[in-house]
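Here the complex is missing a single protein chain, while all its other protein chains stay put.
So, subunit A:
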Amino acid sequence: MKLTKIKIYGFGKWIDQEFDISTDYQVIFGQNEAGKTTLLTFIKSILFGFATNRGENKYQQYKPKHASRYGGELEFVDDKYTWTVIRVGGKSGGDLTLFRDDQQVPESLITQITGGFSKEEYENTHVLNDESIFSIYKMTEEQLETEIMSVGAVGSKAWLATADELESDSEKLYKSRGKKQPLVQALEQNQKLLQKKASFENQQSAYDTVNKKIKSIDELSINNRNDYQKAIKEQNDLLNLSKKWAKFQEYQQLIKSDTSLPNPISTDDWEKTLRLNQELQTLNSSQQSMGSLTAKEQSHLDFYRTNKVEIDEIKSHRNEIQQIQFEVNNLNQSLNNNDNRIDQLFTNDPQLDENMKVLTVEELNSLSRPTNKTLNTPLLAVSAAALLLAFFMSGILRVAAGIIFVISVVSAIYQQRSISETDISRDFLNEKGYSKVSLETVKNIQPRLIHLKQLQSEQKSLEIFLKKQETQLHFWNAKLQRLNLIDSSDDLISSIDRYFNELSVIKAKAEVINSTQIESGVSKTERMSDLQQQLNSVLDKYQVSTMDKLSALRTMQQDKRNLINQIKSDKEYLGDDYNKLLEFHTFEELSDRLTMLNKQVKDLMQSNDQMNRQMGTLKEKRDQIFDDREYRQVSEELTQNKADLIELYDDWLANKLASNWIHEMLNLASENRYPKMLNTAKRYFNLLTSGNYINIELKDNKLKLTNLDKTKFDVHELSKATTVQLYLSLRLAFIKEISDLVNLPILIDDAFVDFDSDRTENIMELVKDISKTNQIIYVTARLTSDVDNKHILRLEEDIHA
């Protein structure tokens, strides 16, 4: 494709100009500012588009200041057609119109002329100007060598620059020994996050482990609580035993005494002897004066006879009444015992309240959430110890212990209240009387509360029974009152006994008087001896000689009966506790055991607290395991880190591989094109160096230059000027090499201003040589003699405005 005509409508200083161009080589001569460079820019602009109004390019626009039209035409010829390329001002690069001969064709066919080159590529290959030559001078040896070795590709210089930028971009992302690059940091963060993730326990097994621990502590805690209940019960029992110790000792003494009752005097015999004795005395006294009943005795007897039925009823119920009385005493005793036990419960547990009700299982379950509230164990222990001391000490110690007890209990209650204030309110607790106590206390107090409720119900039934018995006793009492049988002793039985003794004496006397009056025939003496005989037989029966001795015997027997009753009542009082008390030899033993138990209770309570705390911690931990917000955070960070890593890596790799690819591509292109290029370049180089260098060889990817003396040089051993000549030779050889793909005019713009005249002539020789295959447009301000005039276009100052 040869450029044959340039037609300018308006471009820079050029307006409505037309130039014919030689198809082999065209020298355009003009002084500085003659518009030579503008002409070359015009060619590029019509072919590839006007420069856009951006960046540095805008100086390449050359919009005419005085013409109405911007743009122009270029005419090319090839083997078959004449092509006309018309470009005028318009959007982005201008409006292109293309004619093949006289036929307008689609603008895409422009590639038939440009060979698919971009403006940059064209400039990089076919355009040589002082700028591109100077840039070669500025290069380091290494850069120059790379540049030379990659001349074999289109735009290799720009590609190499791109590759360098890509390489540096990749190093901004990552360096294998770097510290601050983002990919390095992402890798480090990845390590940190993985370590952090690994530091988390496996959630499942952690959950399992905690659950197992909770279960085992729960079991331990149940056992502990049972032990505690047992200890508390034993403590109560021992306190109870210690109260009974005095009675126990009395009982043990009593049972040692002789309680045998040989030949007890029967009531009949006793009454009979009384009667006989009375009669004897009466007869005796009547021997002096026949007696008669005194008025008092008579009224006594009369009263008896009048109320015989009632009085006899009393007599027949005498033992029953005695039994009732005994029962009443016993019941009172039992009530008293129970009262003591209840008091003991309240003393042991100051938080126990009369108004508290036992909780149901559901209510209890609803409480089984751990709380951190605990009883003030040490304080309670102090109070318990003080209480014990108060029981068993005497004098000042007892008073002091009492005071300590009161203080400790009061402060324990106070503390408990202040702790409890923070408790979660549960309605049923208030209803059931648990206001102002902690949940833990509510739970712990349950067994004692149950005990209390049992005692209270026992108390109630005892009271009912007592009332019943007392009613009966009242009934008899009233009866006796009414009959006026009660004497000053107030004791029913002794009153009854005394009354009937008196009555039997009066009756006997009356009988004697009666019999004397009725049996007047029987002599008094006979009667007396008969009575004496009867009396003696009874006395004999009890092996005593006199009535007084029988009386003494009876008194003794009565005392023994009382003793037996006492033993019986003691035994009843001691009850089952007796056997327990027997286990202790001394009171000290018992009190030692109690002290030990107090310690045990305290220990158990402490370990209970400890387990509750442990349980709380474990349950909290279990919640934490379930909650795992921290882990989630790490997991999310890892997901993000993974995305970052991959993106950064891809970026890094893309830059790296892009740079590699460019180098590989350039190397391969050079490798393929160099052998042919070198043949051409050898000739050009020889020309440019005035025959100084005769050969260029490629060995191991390095160029070797041979001079006239057959000395071989490496590229870096050449002088700078020679290196530039080598570069030019290769550039031009490359253009020739690709001319079957791209055949555009070579534009040379004063590229050799620093060359001396010899060399400039060499250049002209070169231009002529190249023009055999490629059209060359050579713009210069210096003319050499050997150029044919028909190849010269002289730009005069006055040609344009």
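Assorted remarks:
The rule is short, and it goes like this: contacts are C-beta pairs under 8 Å (C-beta built on N, C-alpha and C of every residue); 3 or more make two chains touch, one makes a residue touch a chain; residues count from 1.
To be clear about the criterion, contacts and distances are computed from a predicted model.
A single chain of the complex does not appear, and UniProt lists its protein name as "Metallo-phosphoesterase", one of "Formate hydrogenlyase subunit 4", "NADH-quinone oxidoreductase subunit L", "Metallo-phosphoesterase" or "Nucleoside ABC transporter membrane protein".
The chain that is not drawn here is touched, among residues A:105, A:611, A:654 or A:698, by A:654. In the complete assembly, the contact with the undisplayed chain comes from A:631, out of A:81, A:346 or A:631. Note that of A:31, A:104 or A:118, the residue touching the chain absent from this view is A:118. Within the full complex, the residue among A:203, A:249, A:263 or A:323 touching the omitted chain is A:203.
Touching the chain that is not shown, out of A:159, A:228 or A:500: A:159 (per the contact rule at the top).
In the full complex, subunit A touches the hidden chain at residues 48, 54, 92, 114-119, 121, 153-154, 158-159, 162, 165-166, 169, 174, 176, 183, 187, 190, 200, 202-205, 207-208, 211, 625-626, 628, 631-632, 635-636, 638-640, 642-643, 645-646, 649-650, 653-658, 660-662, 664-669, 672, 738, 741-742.
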